[in-house]
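A quick write-up on the structure given underneath.
Note that one protein chain of the assembly has been removed; the remaining protein chains are unaltered in position.
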Amino acid sequence: MVPSLLSLEHVLEGLEIALFVLLLGMFAMRSLRVRRAEIAARARDWMVEKMLPLFDGDAEQRCEGRKVFINDQLVVELPPPRGLWGDAIREVFADHLVFITGDLRNRFVNVLEEAGYISAVMRGLKSRNVETRIKTCMLLGAMHSRLAVPALIEVFGDDPDPFVRIGAAEALGAIGSEVAVAPLLAALRNPTRWQQVRVAEVLSHMGMTAVSALTEAVEDPDIRIAALALDILADIGWMSDFAPAERALKHESPEVRARAAAALGRGGAMNSITALFAAATDAAWFVRVRVMKALHALGAPAHLGLNERYFAVLDAGLHDDVWWVRRHAAEALADNGEPGRAVLGRAMIERVGSAARRAAVSALQRHVLLSASRLAGAAISSPA
Amino acid sequence: MIFALFRLPWYGSPAWNFAREIVLGYNALVFFYVIFVDLTYLAFTFIALIEVRRYLRTRDKERLEQIFRSRLVPPISILCPAYNEGATIVDSVRSLLRLKYSQHEVVVVNDGSKDNTLASLIEAFRMEKLEFEYETTVPSKPVRALYASPGYPKLIVVDKENGGKADALNAGINASRYPLFCTVDADAILEEDALLHVVRPMLDRPTFVPITGGIIRAANGCRVVKGRVEAVGLPRKPIELFQIVEYMRAFLCGRTAQSALNVMLIVSGAFGLFHKATAKTVGGYSSDTVGEDKELVVKIVRYLKENKREYEILFVPQTVCWTEVPASWQTLGRQRNRWHRGMFEVLYKHRAMFFNRAYGRAGIIGMPYFLLIEALGPLVELSGYILLPLAALLGLLAPINAIVYTLCAVVLGIILSVSAVLLEEASFHRYPRWRELALLNLIAVVENFGYRQLTLWWRLRGTWDYLRGNKQWGAQVRQGFGTPVVAPAAKTG
Partner (left out) sequence: MPDKPRAKPRVVVADDDNDIRRLVQITVANAGCDVTSAPDGESALQAVREVMPDLVILDVLMPRMDGWEVAKELKRDPKTAGIPIMFLTSKGQENDVLEGFEVGGADYVVKPFSPRELQARVRSVLAKR
């Protein structure tokens, strides 16, 4: 039952050796890491220093292989795109490409292409490791080189892993290639919300290029696609045609109806306001919330002569059963000048403790507070 | 037995032999138990190593920030209960308002503080009392007033009567607007990108993820400026150092592995992200336990399982917040006592889940793990520390045997602690100096001689207090948050 002393001593010995190996391994790992970090830091500093002439937008840049000339003067010869130095150099460029655009970005991309960095990175697309392939897609997207487009399209079509495919789609979108719109829309069918958000983000960054395809996607039979397309259109804030969104207000899924209302509001679809009025009596409360928000965003349609109807709808919203709807209706009223506040005023003389009255009080207070703060801000910023 | 110090008159009698067998058997049991527990933790460390490396490979900070500026990600309400935090609350709130996220609000709940918590907030953010209509869906003590600030639209302060942490959090849930809420201790220091990292699994997984958490570290020894950790460092006092290694073991190894195995049942009260609708459905936090954070998690798991919904509770191996750990033995002892009592309360309240197939892994692995390894561990281990020398003393066991037993257990413990430091070194390496690495390893070795046993003792005391409190009075004096509040006996499980 009790293990014999002899075997236990062996166990103890083994444990001690294991502990020793662990400690040794840890310190070895640390020294290796410190050394690599030192080299990388040196490479980085070197590159950053050498990069400075490239920032001058007026100078002329020319590349010959890894040599970069500014105004016909050799400013830097990049190291080959491999090893610790190559990795560090690539990182420096990738870090900069996150926050620059325009001319300078084109210059950087040109340097990376000429020096063979892009093709070196592209080799990662053939890796067996899924994570490496994803990472490579991200990197290529960040590098914005059109050289990578054919390879990325191929990966998007053929890669067995869905995460890699979506990564490729994303990279294509980031590079801004029009060919990417169709694959990206296809990728919206992906199961996880996170990936949809990522793709959606890329699409909305593409702006106008994606609008017509997205407007079509609103009528996709798959409600998830329709809903997301509406979300993205709302995000871009521009639609070529409001009719699909208006039709989506009558969709069978309340999710889609809600998003359609939001998209119309954000898109500034003043001519669709009557469709929104109709949707204000939707059965699902969160659709009504979105409608109130959209009406808030659009403001009173004075020039259409629909003011009376507008305030009547908001008044009904103020008396809704759901506080969230009441609240948004009240805020819309508070921000809509005298006629809106008159509606709130009427609610204030209702029975004390009534829901509409509480919502009205809350919105009016908030309105007064916010406008006071704006006045104060203006008073401060005008020079004494 | 030549090593025996005493030769007792009944030595060698049948009864004696029987007793000997029993004691030796028990000792062997304890020995195997300790080895088993340590090997479990070692397996956890190994799983955690794989998980963390995988996580780090696909992490991409810049993109994450970019994506989370998108309006398409769900907005988050940060709930920050505060009781007598007047000295630090303004800095804490400022750093909460500064977190990187596309849309979030900060709901500070002043739990009837007796100091200037509310006044300093009102002054610093120029807050105004606001009529604010909202729905009360989970119970809490009466709310006195709500405050909002024209200059800081993301901030809401709820002023309510004192009712303890759980009660304050419930009031926060009621007043919050967004579909997710994140609980944060008023004294916790959040990393700027904490929300970005913990919300990701909620969107990234095909299954429903109601709760996520992240790594919590001890802030002692770090340079903290205006609610932000500026430089990571190690404290001087051994008591704080011990806890740093302990937190590494608990969070880096334990939680990461539990999450990978989908048996997570604990999300720390200092930082956790919850799906609000689910938390509301189960009735929010319970005020009748000192382990309200653990209890809510178990309650949600139970609810989801009873309604046959698939879920995952996930832990992101990413530092999300830093918390000041107790620097005095007395405070630390009280904290551990409370944690342990809380664990027992939760286990007892949800005892129906034990080995119940209906609750899936949580019932088959999760709950038994917490009972057998976490909750009963101190009792078994400490009894071994007492019985083993006693057996040797009475001549039941050769002292050399007793020593080898103990050494085996201790060395295994050291390996465990050192592996935790190794895991840190292989992944995040937040402690950059050589001296710090050496010190952490030293602490990992030394903590097995005394500190671990001491925590076991505190937890044993917790067990005792729980048993006593529950049987004799049915109510306990809470020390958790704010002033002691006597929880009504009727509500206890």
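So that you can tell them apart, the chains are marked A and B in the order they are listed, and the count of residues begins at 1 in each.
We adopt the following convention: contacts are C-beta pairs under 8 Å (C-beta built on N, C-alpha and C of every residue); 3 or more make two chains touch, one makes a residue touch a chain.
Not measured: the values here are computed from a predicted model.
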Looking at the full complex, which residue from A:E64, A:E77, A:D95 or A:D222 touches the chain that isn't shown here?
A:D95
I'm checking contacts with the chain that's been left out. Which of B:R57, B:K100 or B:R177 qualifies?
B:K100
Touching the absent chain when the full complex is considered, from A:R189, A:H205 or A:R309
A:H205
Could you list which residues of chain A touch the chain missing from the display?
48, 52, 55-58, 92, 95-96, 98-105, 204-205, 235, 374, 377, 380-381, 383-384
Could you list which residues of chain B touch the chain missing from the display?
65-66, 69-71, 98, 100, 102, 151, 192, 225-226, 228, 230
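By our rule, only the chains that are shown with their structure count from here on.
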Could you work out how far the Cα centre of chain A sits from that of chain B, in whole Å?
33
The chain A residues in contact with chain B across the complex are 1-3, 5, 8-9, 11-12, 15-16, 18-19, 22-23, 25-27, 29-30, 33, 98, 131, 134-135, 138, 142, 191-198, 200-201, 204, 231-232, 235, 323, 326-327, 355, 358-359, 361-362, 365-366, 369-370, 372-373, 376
Chain A-facing residues of chain B, complex
24-25, 27-28, 54, 57-58, 60, 62-63, 66-67, 70-73, 128, 130-135, 148, 150-151, 153, 200, 203-206, 398, 400-401, 404-405, 407-408, 411-412, 414-415, 418-419, 421-422, 425-426, 429, 434, 437, 441
